[in-house]
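What follows is a single structure, written as structure tokens, with notes after it.
For this depiction, one protein chain was excluded, whereas all remaining protein chains were kept in their positions.
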Amino acid sequence: MTSPTTAADPGVVMIEARAVEKWYPNGFHALRGVDLTVHQGEVVVIMGPSGSGKSTFLRTFNALEDFQKGSIVVDGIELSDDVRRIDAIRREVGMVFQQFNLFPHLSVLDNLTLAPTLVRHRSKAEVQRQALELLARVGIHEQAHKFPGQLSGGQQQRVAIARSLCMEPRLLLFDEPTSALDPEMVQEVLMVMQELAKEGMTMVVVTHEVRFARQVADRVVLMADGEVVEIAPPERFFTAPQHPRSRQFLNQIS
Amino acid sequence: MHTPWWRNRRLLPLLVQAAVGLVVLVMIAYLLGNLVRNLSAAGLLLSWRWLNLPAGFDISESLLPFNAELPYWRALLAGLVNTVRVVLIALVGATLLGTVVGTAAFSSNGLLRRLSCTYVELIRNVPLLLQLLFWYFVVFLSLPDGSAAIQLPWMVLAKSGLHLGSPQLVNGVWQGSLRITLEFAALLTGLIIHSGAFIAEVVRGGVAAVPPGQWEAARSLGLHAGQTLSRIVLPQALRVIVPALNSQYISLAKNSSLAVACGYSDLYSVAETTLNQTGRSVEVVLILLGTYLAMDLVISLVMNRLNRLVQIQER
Partner (left out) sequence: MNRPRALTNRLHRELFATPLDGLITVALLIGLVFALKALLHWSLTQADWVVIQANSTLLAVGRYPLNQQWRLWLLTALLCGAAGISWGLLRGAGWPRSDRLAAAVLLVLSLLLPVGLGLAAPVQQRWWGLTALLLVGRWAAGRWGGDIPKRGRRLLPLTWPLLYLLGLGLIGGGLGLMTVRPSQWGGLLLTLTEASFAISVCCPLGIALALGRRSELPLLRWGSTLYIEFIRGAPLITLLFLGQNILGFLLPGGLAPDRVWRAAWILTFFAAAYVAEAVRAGLAALPRGQWEAARSLGLNMLQTLQHVVLPQALRVALPAIVGQFITLLQDTTLLSLIGLLDLLGVARAVMANPEFLGRNAEVYLVLAILFWCCCAALGLGSRSLERRLNRQHLRSQP
């Protein structure tokens, strides 16, 4: 879909997070020194109990959350207070939300074409062509002129994924993409994500879906209480977790 | 890594604030400077001592005794008392009227429902000032006088005023018992009917917000419409109604300032006369703004207390 020209090069580092710490204004220590390195083409799944800071950590990658200590380098650009850098990062990083967050007053097609025309200054006709292709790839082609309110949850989330892809990002972030869906619609979204992974898209996914993690993830990261507890490939993580906290978590979810 | 200040997302808000603050301060300083210069040129620099000077004008009606030799502050106080008098009674009247009309919108009688809607639509789209002038000039001022006055069991409607109780006709003039001036009556009627329509909408909205399941449950328990409304629905509707009533009451208090059109000496009307006589625009306007603001605060405080009472029944 988006990376036919650049094959994923595992040598390139997409995200380099070092010793990241974050406090909320009320004093709560949300991130207590987390490190993570994500290579191009990798699929990293972050799991953990609620309140562990996994969503917060994910959202620091595109500056939706700020942090007080440590450093994060995304796609070679270091995150700082520089507005220009943040905008550059947001152009290359796509995000898919738990609540879809489609724009209800715009049609599905307009949802996709809005950002590329405004931010990348591409021509409307060209963007529309690409948008229709993307919608066909996620299986929503016939609904292009409908409004989000007329689609089911699963369809809306697939449109949300297509919307992010229309910006041609180098990295996709997923914040619990299937948690708000009825069970019968979870699969259709996971299948789209699996396709993306096969095509070499770099993905960081916060999710509870164990089967997805086992089948698609290159590495699983367990977070608890604002810290990274364990990082391991899925086969090892789910069958032989090293850390007692990991074992505790796996017992809870199975 | 160094971020230039004009791209720094932490600094930018502070800079914007500083810039805006500076512009606003400069503007205010300029305007105030002009104000002081112009006022001192006219010999009208801010002072409050003129309040003790004799007023030199009369007030058409007042609960507190007043005559032209009393100081200005007594005049303004009398005006304030007049305002409070009409506002309090109008609040009660408008609430009663609004409740009746608002609940009539849910009556089983189709004609009553439509009349209630028509009343609200008619009143809402005609300016209040026009309504007040209508009540005063067309209705109340054309009341007959003397023996031709309209005589009801509990009051007499005459050109000299509304006489409550059992007045006697003496030499063509009605006397004795309580007399309500036409100005007061017109203002009161206009305010009650106008605010009544808006309060009716608020009540209607509140009752409509009660889930229909409540009506059904009450009906299935054997309560008839009246009991359902008063015991089950209205208490729940109050949770939505009371906050909205706050703004309607404040609106009514502010609308009382239109009394000047009816010839009723409320605070605004006395203040206008005072300003015309003394030329003390800044002080008079400050007094007006401050007093109405205080009234609004008092109303809000009371309504907040009421709100808490009404909400307390929730968990």
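Read from first to last, the chains carry the letters A and B; within each, the first residue is number 1.
We take it that a contact is a pair of C-beta atoms (placed from the backbone, for glycine too) under 8 Å apart; a residue touches a chain by one contact, two chains touch by 3 or more.
Note that the coordinates shown come from a computational prediction; the quantities given were computed from them, not determined experimentally.
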Touch with the omitted chain, as defined above, among B:L53, B:A68 or B:L130: B:L130
Contact set of subunit A toward the excluded chain (per top definition): 62, 64, 87, 90-91, 93-95, 97, 99, 101-105, 114-115, 118-120, 147-153, 163-164, 167
Contacts of subunit B with the absent chain, listed as residue ranges: 13, 16-17, 20-21, 24, 31, 34-35, 37-39, 107-112, 115, 121-122, 124-130, 133-134, 137-138, 250, 254-255, 257-258, 260-261, 268, 272, 275, 281-282, 285, 288-289, 292-293, 296-297
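What we mean here is this: only the chains that are shown with their structure count from here on.
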Centroid distance [mean C-alpha coordinates] between subunit B and subunit A, Å: 56
Footprint of subunit B on subunit A - complex, ascending: 78, 80-86
For the subunit B and subunit A complex, residues of the former touching the latter: 1, 3-4, 7-12
